[in-house]
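Next up is a structure, given as structure tokens.
Complex shown without one protein chain; remaining protein chains in place.
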Amino acid sequence: EDVQNRSDNREIPIDRVGVTNLRYPIIVWDKANESQSTVATLSLSVHLPHHFKGTHMSRFLEVLNEHRGEFTIKTLPTVIHELKTRLDSEAAHIEARFPYFIEKQAPVTKKTSLLDIEGYFHGASDASGDDFILGVSVPVTSLCPCSKEISDYGAHNQRSTITIEIRMTSAASEHFVWMEDLIEIAEASASAPLYALLKRPDERFVTMQAYDNPAFVEDIARNVAKRLQDDERIGWFRVKCVNQESIHNHDAFSEILWTRPTES
Amino acid sequence: EDVQNRSDNREIPIDRVGVTNLRYPIIVWDKANESQSTVATLSLSVHLPHHFKGTHMSRFLEVLNEHRGEFTIKTLPTVIHELKTRLDSEAAHIEARFPYFIEKQAPVTKKTSLLDIEGYFHGASDASGDDFILGVSVPVTSLCPCSKEISDYGAHNQRSTITIEIRMTSAASEHFVWMEDLIEIAEASASAPLYALLKRPDERFVTMQAYDNPAFVEDIARNVAKRLQDDERIGWFRVKCVNQESIHNHDAFSEILWTRPTES
Amino acid sequence: EDVQNRSDNREIPIDRVGVTNLRYPIIVWDKANESQSTVATLSLSVHLPHHFKGTHMSRFLEVLNEHRGEFTIKTLPTVIHELKTRLDSEAAHIEARFPYFIEKQAPVTKKTSLLDIEGYFHGASDASGDDFILGVSVPVTSLCPCSKEISDYGAHNQRSTITIEIRMTSAASEHFVWMEDLIEIAEASASAPLYALLKRPDERFVTMQAYDNPAFVEDIARNVAKRLQDDERIGWFRVKCVNQESIHNHDAFSEILWTRPTES
Partner (left out) sequence: EDVQNRSDNREIPIDRVGVTNLRYPIIVWDKANESQSTVATLSLSVHLPHHFKGTHMSRFLEVLNEHRGEFTIKTLPTVIHELKTRLDSEAAHIEARFPYFIEKQAPVTKKTSLLDIEGYFHGASDASGDDFILGVSVPVTSLCPCSKEISDYGAHNQRSTITIEIRMTSAASEHFVWMEDLIEIAEASASAPLYALLKRPDERFVTMQAYDNPAFVEDIARNVAKRLQDDERIGWFRVKCVNQESIHNHDAFSEILWTRPTES
């Protein structure tokens, strides 16, 4: 007998039920249109109506396995719709977090190296339609304007992480927003970008670049927000900046949530 | 000069700015009206209007330090209001997560031991009023009904974590909802509770108790939801159950969000 | 001027200096001789003699980048020797941890799915020669023999992790020990293996398999140890088993360290 299909009389629907903390190899396409193999941590879930006792957990894995090797941002909506069909549900969600590498050139010597950022996809589909959130967490340098101003020399600086999550407008249908676009915005909004490989002339360059571009944790969030608001393809965003303060053992953070006002 | 007080012309207010990942010793009062010393991880933040460049991070620590030794759930609203005043802001938030210990008696031998759960407070205050969320994450055992039904003997079971977050109604003003109340609900909703110390007769008891009370991850969330809905003191809740599946290397989860319908 | 090359008069050599927590895409070869793309967390370090003030951190990245795309277990010794040369040191170390996927067939339906284990390489080279440690962390099920014995029905079981690290003898030069070999030993030593995808008949099978093969955390470590001792290709091992006890909120563990006695 199918225990999960038994009826339930508590009259309580479940918003999300499924699998989480599932590690899975995925392929992500980058802006230059090349594929990148990485390992994601996934959550897959569906809505469960009040009259069903349980969902069928193994079907999440079956749907996932059928798309192995082609589980990319382009196929995400297909996978979500299949979850709805196969699990007989009106709503489904997929969340994926994964390391993603971008090739960067050191500012002076032009030596190349790989910087690891974190990518994030959240796809959903329910009665009201489909939804997609694209996200990145980008490590950068921040240098404190107050410390610079009040000191005769030097200024405390530190590694910071800028997390950006966006929803796109219909204006993005022709020109998709890539993770690379969000990474570029994050790096341009901080005191200086990070690199895995810097030779001496490069280290000199980024040291002075950061000193020349001091930014509070508030400034960084606003710099990102301004750039996103100016891009018609962005309909909604959340930006969060966290500074691993080099003079404290706690972090400083700032967060802005924004929805593009609809015209009338 | 006060760099933070400079004006900003980007016209972007910041929803939350402050300190996070701050470890701090706090005192929590338990239901039996005794105090428990523990170590919290804190976030403190305020709203920053669009015309101010920055907030004054050191003031968060000053407010916190002034309340050292008495930073409890009772003083939380006071601390939040002081944050608003001292940081000259219309809104403030405090989040705290901390290990919390409850003394439990083994079911048969009655030997006592301490079980660690995780407590969570979220206090906020803005123009619309004050808000408070109380939360717990409680470890329990879950035993799979399907595995039990289809097998000639045995059934897979595992450690699960039930996270409950609630907002209270005015009905709670006389009879406050304690963490202990939520822990009790969590434990009663699973296949069996956990204990740090079990002697042989106790282990026998909980093994059979779990086998006698199989529960899907969906059942556990619904069991908790039902109990919370039946308690007039609860106005809103979020319950999430995560099973560390003993037959898989990923977890199963279920989540229910609910707001008490207002009468008319 | 090269600050790092300045002399140091504290007369204190440094055992290891280098980079750590570096995420990097690597390729690992599996036993079936196919390549698997994954993302490693790396540490690279060298010995620094007492008379040098500092090492040249950027050279670690240069050596790594030159081997991009071919950084596999086969090229590891080459990379380590290059570190010694390029950093002018008598000793070098590389540690890598990475998710690794093996394809498994469900025991009854034969449905295939991917199980994620964790792989570990530690390569070193110094005046006394080269050294290589191969490791895996494999998730399995353990079912408590005591709980089974004392209960009328049921038995508590849980997800466990078996970590095996080995050094090989010269007997391995012809028949290399693969991660797959260690995974097989780990799975055979527990109550039952794990699978990402199990249909109902499979779930029935593994539930009863675990009940039929109860094993204490001590048994599992000994089962692994026995198999490793019986394999002439293994010269040294460390095995650690950690059970996420389903009746407690803490873990049980066992650990055995062993070196093959040399004949005389």
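Details
Chains here go by letter, A, B and C, matching the order in which they are written, and residues are numbered from 1 within each.
Following the convention adopted for this analysis, a residue touches a chain if its C-beta (ideal position, glycine included) is under 8 Å from a C-beta of that chain, and two chains touch if they have at least 3 such contacts.
Here the structure is a predicted model, which means the values were calculated and not measured.
Every visible chain touched by the undisplayed chain in the complete complex is listed here: A, B, C. The chain that is not drawn here is touched, among residues A:122, A:167 or A:250, by A:250. Per the touch definition above, the residue from A:38, A:141 or A:254 contacting the chain not shown is A:141. Listed by residue number, the positions of chain B touching the unshown chain are 22-25, 36-39, 58, 61-62, 65, 68, 99, 101, 111-114, 116, 196-199.
Residue-level contact of chain C with the missing chain is found at 1, 3-4, 8, 10, 12-23, 43, 45, 48, 53-55, 57, 145-146, 149, 216-219, 221-222, 225-226, 229, 242, 248-257. In the full complex, chain A contacts the hidden chain through residues 115-116, 139, 141, 143, 146-147, 150-159, 192, 194-196, 198, 200, 203-204, 206-208, 210-211, 244-250.
In the analysis below, only the chains that are shown with their structure count from here on.
Contacts between chains leave no pair untouched here, as each chain touches all the others. Remark: the per-chain Cα centre closest to the mean position of all protein Cα atoms belongs to A. The distance from the centre of chain A to the centre of chain B, each centre being the mean of the chain's C-alpha atoms, comes to 26 Å. Chain A and chain C have Cα centroids lying 30 Å from one another. Centre to centre, using the average C-alpha position, chain B and chain C are separated by 36 Å. Each of residues 22-23 in chain A touches at least two other chains.
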